[in-house]
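Just one protein chain is left out here, and the rest sit where they should.
Let's turn to chain A:
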Amino acid sequence: MKIKDFLQENKISVGDNAIFLLEKLGIKDENLIKFLEREIGESAKMSKSKANVVDPEEAVEKYGADTVRLYILFAAPPEQDFEWTDEGIQGAYRFLQRYWNFVNKHLEKIKNLTYTVEELRNVQGKAKEVRREIHQTIADYRRDFEERYQFNTAIAKIMKLLNTLQDFSPQTEQDYKVLREGIETITLLLSPITPHIAEEVWEMLGNEGFIINQPIPEPDPEALKVEEIEIPVQVNGKLRARVKVPADADEETVKNIVLSDERVQKWVQGKEVKKFIYVKGKLVNVVVK
């Protein structure tokens, strides 16, 4: 039988979705369909006529409302079109699962911890860095929400903060307090986006009342402060200046600061910088010719 006649017999037009044809041919290969969509698919507004619709109810049934909401807000800024993909929705689901498991993993340690801002301001080292990121995330998130309704970038920052918390291996009680602050922050910031899981975690953490009745956290200006250190700068082996740089700055940042410093300029101007060595937190050596 010719393809033409087969299509006619099954009331399929060449403009219809090929899924109908595959179905009639008895081919039920999800991977093949996905491959074809990836290779030769066209992106179009979801519509019944193109049979490229994702039913919201089914999506909620499968992944939950929080995942659907998170994915929709994360996929693009509100004004832009976005293409719904299985990978995308699964990514959103995995993030929530990771967050859920992470909270549960540390729940016992942090459940009954209480802390004050004053005491957290005194933490040092890694905990201090984590704290800075927590408060930087709050500040960025609020700006994204209030000035631009850019939920996608706000969500990206929450995800980054979760990564940081996962990399942080808390040892002391102080560390766990910072961890709790971090988890509470993520939970509060997720609340407008994924409200159910946020309420549940909020309750698990031992808090009373609805999270929706809590205020969005304020960034702590103390935590946002960048710590600076003074570094001796040698030019061709001779000490020429002491320059202030952020404690955690990388070599590129330090190089920019040091080479544009007036006192260093005097010695390097018009010369070629052959070498720039930064011993983190200790010393800068510039070799010029």
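What we mean here is this: a residue touches a chain if its C-beta (ideal position, glycine included) is under 8 Å from a C-beta of that chain, and two chains touch if they have at least 3 such contacts; residues count from 1.
Rule of thumb we're sticking to: contacts and distances are computed from a predicted model.
**Student:** Determine which name in "Sulphur transport domain-containing protein", "Leucine--tRNA ligase subunit alpha", "Glycolate oxidase subunit GlcE" or "ATP synthase subunit c" the UniProt entry assigns to the undisplayed chain of the complex.
**Tutor:** "Leucine--tRNA ligase subunit alpha"
**Student:** Out of A:Leu188, A:Leu205 or A:Ala223, point to the residue that touches the absent chain in the complete complex.
**Tutor:** A:Leu188
**Student:** Where the complex has a chain not shown, which of A:Lys4, A:Lys238 or A:Lys289 is the residue touching it?
**Tutor:** A:Lys4
**Student:** What does the interface between chain A and the hidden chain look like in terms of residue numbers?
**Tutor:** Counting over the whole complex, chain A touches the hidden chain at residues 1-4, 6-7, 12-22, 25, 27, 29, 31-33, 35-46, 50-57, 59-61, 63-69, 72-73, 76, 78-85, 96-97, 100-101, 104-105, 145, 149, 151, 188, 191-193, 195-197, 199-200, 210, 212-216.
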